[in-house]
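Every protein chain except one is present and positioned as in the full complex.
As written, the chains take the letters A, B and C, and residue 1 is the first residue of each chain.
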Amino acid sequence: MLESCDLEIRVRYAETDAMGYLHHAGYFVYFEMGRMELLRGVGLSYAEMERQGLFYVVTKLECRYRAPAMFDDLLALTTRKQRLTRVRVDHSYELKRGGRLLADARSTVALVGRDGRPTLLPEDLYQALGGT
Amino acid sequence: MLESCDLEIRVRYAETDAMGYLHHAGYFVYFEMGRMELLRGVGLSYAEMERQGLFYVVTKLECRYRAPAMFDDLLALTTRKQRLTRVRVDHSYELKRGGRLLADARSTVALVGRDGRPTLLPEDLYQALGGT
Amino acid sequence: MLESCDLEIRVRYAETDAMGYLHHAGYFVYFEMGRMELLRGVGLSYAEMERQGLFYVVTKLECRYRAPAMFDDLLALTTRKQRLTRVRVDHSYELKRGGRLLADARSTVALVGRDGRPTLLPEDLYQALGGT
Partner (left out) sequence: MLESCDLEIRVRYAETDAMGYLHHAGYFVYFEMGRMELLRGVGLSYAEMERQGLFYVVTKLECRYRAPAMFDDLLALTTRKQRLTRVRVDHSYELKRGGRLLADARSTVALVGRDGRPTLLPEDLYQALGGT
């Protein structure tokens, strides 16, 4: 059961803003990439989940920004599964450059069907994600 | 028959880059907004078109950048329909600040169905868009 | 003293994701627009603030997503100043479509100088923002 995953991300020029920093909304794009990699790490594909009619919908986000990231910085994102139920997953994130913490965050995603309504994680997916 | 439309757009902070300019990819987001407004101007809704299974897919883009746009600039976008056939629409664009031309561009969009394959514009839509 | 401001925002096609929703990171772009409009409402320009070497840096964000926004939705964003000190400003946000709440959020921005280090709001700016 994989509980966390690490992902290297290089800050793109298009992601910076006039202050020269990675724009604060861009962090959430990275965190989403972390969620996808966490699935990949247990042999799941979010693209495949969607084709089967299961969607992650973010219902809650919190982020603390500690220090700015700049263009071309090579960042290390650690994504952790914090809590899993049959209707939601909580994740936490730490984004670092070298040993320095730039941001830490938490999110909740709900599972919904093609109609956008909450749905239960199928048993096989629940177990693949580490549910017991 | 509406052949062109004007749209005011204020440059967002998130759209700037470390150079302090509107990032060059952001212009195409504006041009797309122009295409949508051009439809709205003849009483059509692109959202509605998609619900009916008709999609614009960009097949070709060209843009000349003449001068930079900056954060908070209030820009004037003129979008023109240049050519309409039953399978594609060509548009041109001029983006200005005050009287100054910042960029001019051209695009081709093809009409495709839900399966991503080329489709013919239905007669009513073709006429609404000014086809004869 | 203006304590809140309202802003209409139409969801752009480029802001949607494969689920057909406004991507969850896009909300923060809107909230930032709200902060800028709140300044404009008291006769201040964030662009001008930056030219004078004063920058807003987001240090904390929280958002609850209640219901999705879709392409072409016309949304109403209410931005409120919640707390002002000489080194930071707290804002809250409500994003609605019609009467329906889609998301509510809070943020903290710190004031920094050109060197990225915390700085005190100048007295005139502090008063213009409603400080007493």
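Everything below uses one rule, namely that contacts are C-beta pairs under 8 Å (C-beta built on N, C-alpha and C of every residue); 3 or more make two chains touch, one makes a residue touch a chain.
On a predicted model such as this, the values are computed, not experimentally measured, just so you know.
Here the missing chain is touched by one residue of A:45, A:82 or A:127, and it is A:45. Summarising the interface, chain B meets the missing chain with residues 18-19, 21, 24-26, 28-29, 32, 50, 55, 57-65, 68, 116.
If you put the missing chain back, the residues of chain A touching it would be 12-14, 28-29, 32-33, 36, 45-47, 50, 70-72.
Taking the whole complex into account, chain C touches the unshown chain at residues 13-14, 16-18, 20, 23, 25, 70-71.
Just so we're on the same page, only the chains that are shown with their structure count from here on.
Mostly identical positions are employed by chain B and chain C in their mutual contact, as over half of the interface residue numbers are shared between these two copies. Taking each chain's centre as the mean of its C-alpha atoms, chain A lies 24 Å from chain C.
Here the CA centre of chain A is 32 Å from the CA centre of chain B. Averaging C-alpha coordinates per chain places the centre of chain B 27 Å away from that of chain C.
For chain C, residues that reach two or more other chains under the stated contact definition are 28-29, 32, 50.
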